[in-house]
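A single protein chain has been omitted from the complex, and every remaining protein chain is retained in its original position.
To keep things simple, chains are lettered A, B, C, D and E as they appear, and every chain counts its residues starting from 1.
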């Protein structure tokens, strides 16, 4: 798990700094600063309240040291690990004020990223043994794509393209305007750079055959039921990557995966995964 | 509903511009630009796929005109409105390329804000008639607090403090370090500015009485069961605002509200509400 | 004084970095770099040229280390302290070039914040013994509100709301459009969140009684003379916080305070306080 | 006056947008939005409460249209004009909410810039007929240098260098480290680009003669009394520009100017000029 | 040529605004504003001084309207067009001051982008008829990648990956650390997302065969002479895309292309192409 591709500080520190400014406002933590003496020291533990997968733990804890570099953070769990309820994720020690003031910013980001990792991890478990990959989409939170895509990887999933410039994905709207799958694919192939893959979304087996004939790198089977998926897998016969999409949840992921598709793409992982419940327990020292 | 307090363009346009840059990357929408001629014009409808409450519709549609000011947007539904599946929220017309390129950014923000409004609206419906308010917390997405707080208002809810500088909220961690509720409240009252309210979180009825005696503007009853809530309401007897918090969901919101509390605060509205499913349907013109 | 609520580095470092870029321009300190060898070392003392109160000393000195982290800064005086002319506030040592290049940026910010603290401190002295608080307004410099509000606290004052979202303050313009104090207050109470206080500005005793009847948390008595202030205090009779505003200077602060008001709000502290005269004395080492 | 060199929108709009976000916070103008219906329209007049000189009027009024482009602004007075108390500077019309919400941001900037212009204008009047110029320094507010330098010009003054890269100004600290005026000037002349002037600060007539001999473009006479100033003017005899600096106020500006110096540089104009008192008067329409 | 994929305003306007601020500094265009009356109007023509290909013309001219929206810009030539010396690219009319003040910013960007397009166009001409594509690399100017990649497209070239996250490109340094081509490719295939292509850089024919065996989407033949290139083309035999790289200039591009490679990648296009000489000719109106 230590080999996850981790976002760089130049990517996540501006997000944390902006989030701290957003929460501190123009007056700072008026509660903590009124109630706690400046020299009060605490020890604090970051603890799960439910089982899940961890992502963005060290990244989120950077909020504490960005606020005050005297805070010491001991991260106890690696991103990608499965945890149980009441596991200690990290131990903090240092001045009470910044630890309490940064708590919400750290937990907000951590809860979201661990929530995504947990949703992903559950789906990866569900399809275990089928060889199918669980993949997220571009349905991410504005400003957080790099981190949310990372959380999916931490949960054992893979990423779809990172943005509109990452690969060609021809969808129904494109096909409608272009005048057909063949027309769209011809234009794409003429325009596209040599390290860019082309995928096309198809809704019927006829469209699938049209796409295969025109030449593609991958096909996205949109909203097909298991029977049609199996037929599609048979038609493709290993020639291109097959991605299933649309309405895939924990309940049907295994069934879809067993149809023989290579990739299950799941928008829900990033746009609707509930946050993982994580708390900070503080004690004076 | 036209009187909602709406975020200003100086607040949301930087978020949309950053989200567009995040999705366009350094190469732009390589699919659309390859497949669609520059002069292709389309009409497109923003359509719900499930019922819910609307928030941030006009704000999110600004993504289209930020990308290309030739796009025309006709917003059909006001923020705060309840909609059914297949309702038309907005109609766009203009050049195909920017409409397709901005689609995901617009839908990502819209889906999230409508999801929060829908979660809020459902809970507001659940407590209808009790007089209790549904209120969100500071458990928001980094960078999106102003918009997510707005979505809660659009769903019929109210906002808790906007940040750490908005009000004093003394929690268990503060009490532990300060050495007691009375000590914490005394310090707070001495420090705090004259337009700032003070709320204290209590977990027992003894703490509640201690807080009332020491003097507060509001009490947050943390994780109390209905029986204890009713006793607390009786003790307070209208002297201060009563907020119930902890484990409140659609299933038990009415029961909690009927205990006589003034405010139900629900972190779930902003950190775990699923996105509302909204789609863009495009046709060539 | 060590317990002042201090702005965080994520708040003030961007201000200092921008100010350094503004002064360095595109060419840097062409004087110092031409005249001083790169290896010249100096010792420098930050010294007051007039008595006053200190605010933002360590914050401003961060300009030196932001420019070059080899500069060592020994801050000798705490924010909030009273100083005399010729007091040594801080001692710097390190390479000559960055110390001279950052001098103006550091002194500009320090002079302004100490000027505000000094103006505040003088007024706090003037009302000593009356129990009245000296409070600043939203009449701050664009971009510097968090720091200027802090300088007021360092001078012994308190803060009014931090921004438009911090509390409800109904002024003459609102009353004019709303159609009356009662109407304005009713709308405010219906809309406002449970941790937000409501204050109303009144110019006559009739308005004051109307406001008290309609229910408020605080009243702002605008431009009343001492006689009317005393009557107002009598009418309020301890029910709500009383703030006096308008034309309050060092000359009349005590008189106003003795009328029995709780708060004196003074725009002048932040929009017109003269800078405290502070210099940097450098000697080669 | 129409020919003043005016800062560009790319310079001042980011300052206004940041100031609006600073005041709106994360919740917006909770007072106005609660009290005023969204469709309330008003007319408002920007009015002086004291005489002065105007600077940054149109620039500051951009705050209203940045917040809502439906606001119409009719600027009635040009920057650089002298005004009396109760003059109407601008007339606004449009929706009530943005006009009230942007009021403080607009007035804060306007008050500061007009305050600087007024201080400058008073000093320019004081030295009228002497041929001496009134000039500001680098003692400006962090982030506002371009606007404050402009306000000085609007008041009839001139600008000193815009930053550390604008000209060489050798001060006492430089001379101390360099080992003498001659040494400092020699190094400067060898290093400096061909369009850069060199000025040296001198405190005695001996230093002045040393500087003139070594060759300079301008001399800054620091803290000299009128008698010494007159001697210095005699010594210089028109060979270089003469700038007087240190302790120059409205009381002694004419006396200093009459000594025959070319330039009076006055830090006070930008670091300590009181804001001009300007108000917004609103009426429903 | 109207179908080029053009960068969006949200991408290029921040670059232009920053460049304007960089050139205006804190004092603005002191020459133009001193010499030209504010009401002087001019007509100006953007004219080539040498033949070339055009890129970023409309984008660069946005500098004029960003500075002052009263300037009217009539763009006469489309990006991608070939032009001769003395061709009129655009005609401006409006107030003299902003047209002269924005001139250098507009021409600096335009000259650079047209320089890249011209270099690309020359190379595309050189390989015309061979079927080989001319492709740029990641050797772009910090902050300008999106625009420089666009300029290459405008010149008839194609783009390599837009950044480190666009495709896998295994180079000598990777192979050295990984322990061999096969090891590197195996790891890459296991990790990489389904829409990402894998290319490997090889320096010998042995390495080429090793890469083909291990499975790749493209091979980059580094610094091979024509004879070795021809052998490599024979070995690959159409199975994967072949890219030639290293030391390709106008002198040998045709020779390399005729070896049968698919892609010529040329770092020089973006890191060393001389600017196209373009001038602004102004006449009073």
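Throughout what follows, a residue touches a chain if its C-beta (ideal position, glycine included) is under 8 Å from a C-beta of that chain, and two chains touch if they have at least 3 such contacts.
Treat the numbers as computed from the prediction; the structure is a model and nothing was measured.
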Displayed chains in contact with the omitted chain are A, B, C, D, E
Given that one chain is not shown, which residue among E:76, E:231, E:258 or E:271 touches it? E:271
If I consider the whole complex, including the chain that's not displayed, which of C:11, C:67, C:90 or C:151 touches that chain? C:67
Where D:114, D:218, D:232 or D:248 are the choices, the one touching the absent chain is D:218
Taking the full complex into account, what residues of subunit A touch the chain not shown? 2-11, 145-146, 149, 159, 162-163, 166
On subunit D, what residues meet the omitted chain? 133, 135, 158-162, 165-167, 169, 191, 193-197, 199, 217-218, 241, 243, 262-263
Extract the touching residues of subunit E with respect to the undisplayed chain. 15-16, 18-19, 22-36, 40, 42, 96, 100-101, 103-105, 107-109, 111-112, 115, 138-145, 162-171, 173-174, 176-178, 184, 187-188, 190-193, 196, 268, 271-272, 274-275, 280, 282-284
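Keep this in mind: only the chains that are shown with their structure count from here on.
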Name the chain pair with more contacting C-beta pairs, choosing from A-B and A-C. A-B
With chain centres taken as the means of their Cα atoms, state the distance from subunit D to subunit E in Å. 43
Rounded to a whole Å, what is the gap between the Cα centroids of subunit A and subunit D? 51
Where subunit C touches two or more other chains at once, by residue number: 5, 22, 25-26, 145, 159, 162-163, 165-167, 169, 191, 193, 196
